[in-house]
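Some notes on the structure that comes next.
Only one protein chain is missing from this complex, and each of the others stays in its spot.
Per-chain residue numbering starts at 1, and chain names A, B and C are given in the order in which the chains are listed.
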Amino acid sequence: MGGSGYSGEELVRLLLSHPHAELGAVTSRQYAGQTLAQVFPKFAHHPRAKELRFSEPKAELLGKQAQVVFLALPHGVAAEFAVPLLQLGCQVIDLSADFRVRSAGVYKEFYAHDHPAPELLAQAVYGLPEVYRAQIKQASLVASPGCYPTSILLPAIPLLKAGLIEPGNIIADSLRGVSGAGRKAELDYLFVECNESVRPYGLPKHRHLSEIEQELSLAAGAQVTIQFTPHLIPVNRGILTTLYLSPLKAPGEAKGAVGLGEKIAACYRAAYGSEPFVRLLEGKALPDTKNVVGTNVIEIAWRLDPRTGRLIVMSAEDNLVNGASGQAVQSMNLMCGFPETAGLI
Amino acid sequence: MGGSGYSGEELVRLLLSHPHAELGAVTSRQYAGQTLAQVFPKFAHHPRAKELRFSEPKAELLGKQAQVVFLALPHGVAAEFAVPLLQLGCQVIDLSADFRVRSAGVYKEFYAHDHPAPELLAQAVYGLPEVYRAQIKQASLVASPGCYPTSILLPAIPLLKAGLIEPGNIIADSLRGVSGAGRKAELDYLFVECNESVRPYGLPKHRHLSEIEQELSLAAGAQVTIQFTPHLIPVNRGILTTLYLSPLKAPGEAKGAVGLGEKIAACYRAAYGSEPFVRLLEGKALPDTKNVVGTNVIEIAWRLDPRTGRLIVMSAEDNLVNGASGQAVQSMNLMCGFPETAGLI
Amino acid sequence: MGGSGYSGEELVRLLLSHPHAELGAVTSRQYAGQTLAQVFPKFAHHPRAKELRFSEPKAELLGKQAQVVFLALPHGVAAEFAVPLLQLGCQVIDLSADFRVRSAGVYKEFYAHDHPAPELLAQAVYGLPEVYRAQIKQASLVASPGCYPTSILLPAIPLLKAGLIEPGNIIADSLRGVSGAGRKAELDYLFVECNESVRPYGLPKHRHLSEIEQELSLAAGAQVTIQFTPHLIPVNRGILTTLYLSPLKAPGEAKGAVGLGEKIAACYRAAYGSEPFVRLLEGKALPDTKNVVGTNVIEIAWRLDPRTGRLIVMSAEDNLVNGASGQAVQSMNLMCGFPETAGLI
Partner (left out) sequence: MGGSGYSGEELVRLLLSHPHAELGAVTSRQYAGQTLAQVFPKFAHHPRAKELRFSEPKAELLGKQAQVVFLALPHGVAAEFAVPLLQLGCQVIDLSADFRVRSAGVYKEFYAHDHPAPELLAQAVYGLPEVYRAQIKQASLVASPGCYPTSILLPAIPLLKAGLIEPGNIIADSLRGVSGAGRKAELDYLFVECNESVRPYGLPKHRHLSEIEQELSLAAGAQVTIQFTPHLIPVNRGILTTLYLSPLKAPGEAKGAVGLGEKIAACYRAAYGSEPFVRLLEGKALPDTKNVVGTNVIEIAWRLDPRTGRLIVMSAEDNLVNGASGQAVQSMNLMCGFPETAGLI
């Protein structure tokens, strides 16, 4: 539902070529009646795209046909559709922010309106497969993470869980391509306004902090508040996040002591060594968005700075794939018992 | 000298239209014999560009003709030319790193070779007009600052001088356009390798740290070591720097106490309120490289984060103008007694 | 009047630094009450930009203050303002299409509404200084040419006047940056829709054909109909036009005869050898938009193809400067008796 935005379009791309899924319906008020091929010429060589027409977003109709429904709708709207779909027995994967935070109060603080379906918050699973794989397999409602959160949580959570960094001293500096702003006709996102431009925005209290801090706190076992600065950069896709972290010295251990590097390496290997979509970079390699665009992969590299004692961790992902639709399809694979990487490699 | 790189080209642009300077010679081994108009068609409508030919870089010849000589040469090479030019009585403005650090030992640590003219280090003035205006006016040798250093020093120095931030807890996250890498035929800087790509590089010990930390230490009155991460982004020009700073509580004052914002605002107003090229942003405005490209202006904005207690300061400049050639022309204006903004507004 | 679009913004830039003009007022319904510095931070270092506020577009008020008024308004709207301004004795330079065609019928055919002030068409001068310099000097109403027309007319007119090409066999293939579409919040011009995209549009009967064919016909002394295909390319600024032309053999002369090249070279030298803003490229040089962006220059190069007998002429200009605001300022210079290049080099 909501197949005309950038995330919806990317979902369509992935589902059209998925070996185990059949794209049964796509909704869009704006394009209702037109075929996928008409609205997205780039898909027109898929036979299915010539037949399938956008339909009006009617939860009841869809709920009876579909096993899994993806919601690529604005926050607030998504929750309204989730309720009837779940009642009709669908598995729902929501790409909006509506079910990402566990507390209706936090939701209201960050999204400035009452939560439309607070009774569902308890059953929603945060759709980060590397952290919640088991829960996603059992879930009927998955809240697929935001793009910035994914780029911050995957590099930070293992370090927090292992007690290797100070939970109270995390800075995330993120750079994101323009597709992250959505397909909206606004002056700020015109080509001429974005090309040859780099700019911070939305600081210091960006909405995504609600889910980021929730998940970091769960990993740390304590309330975590972080610093987060997003920047808009002139690329279509991609997020590059640089994390500034303070290693925790073990009791009686000198800061930056020998062995810290080994601990970090071991921590990441343990967490992600067999994850299909997390690429731990080695040697001199550093993340580059061009190496992940179009894929469900997140690249992670880290450096200890002996001069400052800080740990710098960098990640790169495609905000529309690993940061949105790819990750959502990965959740679908888990929920439906498909191979986890189906349609994603 | 060295007029064929991006900084040299920008110097040529500024000097061609400078009301009080006459561009007497431009050197380039590669283009010797060709006119400016042939090598840089974009300047061909300036009458001077049709006459003036690139010449071989001969210090003696130039030194006898010129009052002021700009060196836009690689580090190491620049110092070799500076020696004879100064002996011939020229005022020298060096855009390389050769005279930026005061210690030949630090130079060797960061540039990996012995300093070619250590005897000149004591007389060189660091060409940051907002900080060393009086000294530049008297200088015969000015070391024009690096592009990253300018974007970090101008926002940070007033706060350090005023004792408003912890000197030991400074993080600088910088994003720079590709012209900063110079006009070099290397695979990494091909269009296809940079377009639709964002990547960190050169961390954690970038060469520019030598001059950044020297100047921050002088401002703080104590040795300062900072965290610095440069990133390459797909724009021709521009640097966007985001500084993460920790406000210092005055003795007996609560962190984030009422009044801190006023102090910061007052500090910046006092430092830059009458500076012609520092634009302190107000209200909701945030820096954007597109607002400074082609100009000698640096934009600065700041935000206090009540959730974390941190101070975020952001700056935007054109790496080739305020971060290189514009700032060098500003120094020339000061050295020659011209109006400081001549040829720059 | 109409200072908030891309052409208006460029006019403001040029007039702020013009040595003989004072920017007395700028109008914009949307930004009325705000200073230039607030709306266009990039101009904020000009002292005038901090004082001057956008005002409501009131022709009477402006007409009493101003000597020259530029109209950077949508077509149809511009003509309505021109009438009272001319009555109040202003010199009017209109950047819209309203006064470019001499026939109200042609205007209606291409712009799909009646001309709002047909009585003024006879007195308007087409503001192409290289062709109508003498008339512009005497004009009270100048219709500044469109961006595409300038890029086609300047290379084609001398050849037509000299009888060197067939008037009935002209093809113009043009590539234009996105600023040409104006500052409009439309999906088609979002960064993500334009970046990594190249596309033709508006063929085969683009509005600009009305003025292009009018002026080519006047040069040829016969009705000329041309082929014109515009394309949108992902740059902010610039037009690159490639003209495909058929040389006319003189009676009794073989096609492609020896001497044709000399005739073409002589024709262009005679037409443009002393024009300050037309750069005839020599040797192997070909036009490149990056060499003209930000300047009032148009680059022109040509090649005879001995295999086909055709003449290929290529031009490059900045659609906002030589194709709009720069050319308009050049007209102002002529109308006011200033040096023609004042404020433009």
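The rule we apply is simple: a residue touches a chain if its C-beta (ideal position, glycine included) is under 8 Å from a C-beta of that chain, and two chains touch if they have at least 3 such contacts.
It should be emphasised that the depicted structure is a prediction, and the values quoted were computed from it without experimental measurement.
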Residue of B:Ala134, B:Leu190 or B:Ala222 in touch with the missing chain, whole complex considered
B:Leu190
The one residue from C:Val198, C:Ala222 or C:Ala266 touching the chain left out of view is C:Val198
Contact with the hidden chain only, please: which subunit B residues?
6, 177-179, 183-187, 189-196, 234-236
Against the hidden chain, subunit A presents residues 17, 41-42, 44-46, 196, 276-277, 279, 281, 285, 288, 290-292, 294-297, 299, 345
Contacts from subunit C to the absent chain lie at residues 171, 173, 175, 193, 195-201, 203-205, 225-227, 229, 231, 233-238, 240, 242, 244, 286-290, 293, 303-305, 307-308, 310, 312, 314, 316
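Here, only the chains that are shown with their structure count from here on.
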When centres are defined as mean Cα positions, the distance from subunit A to subunit B in whole Å is 38
At what distance in angstrom does the C-alpha mean of subunit C lie from that of subunit A?
47
In subunit B, the residues touching two or more other chains are 196, 288, 290
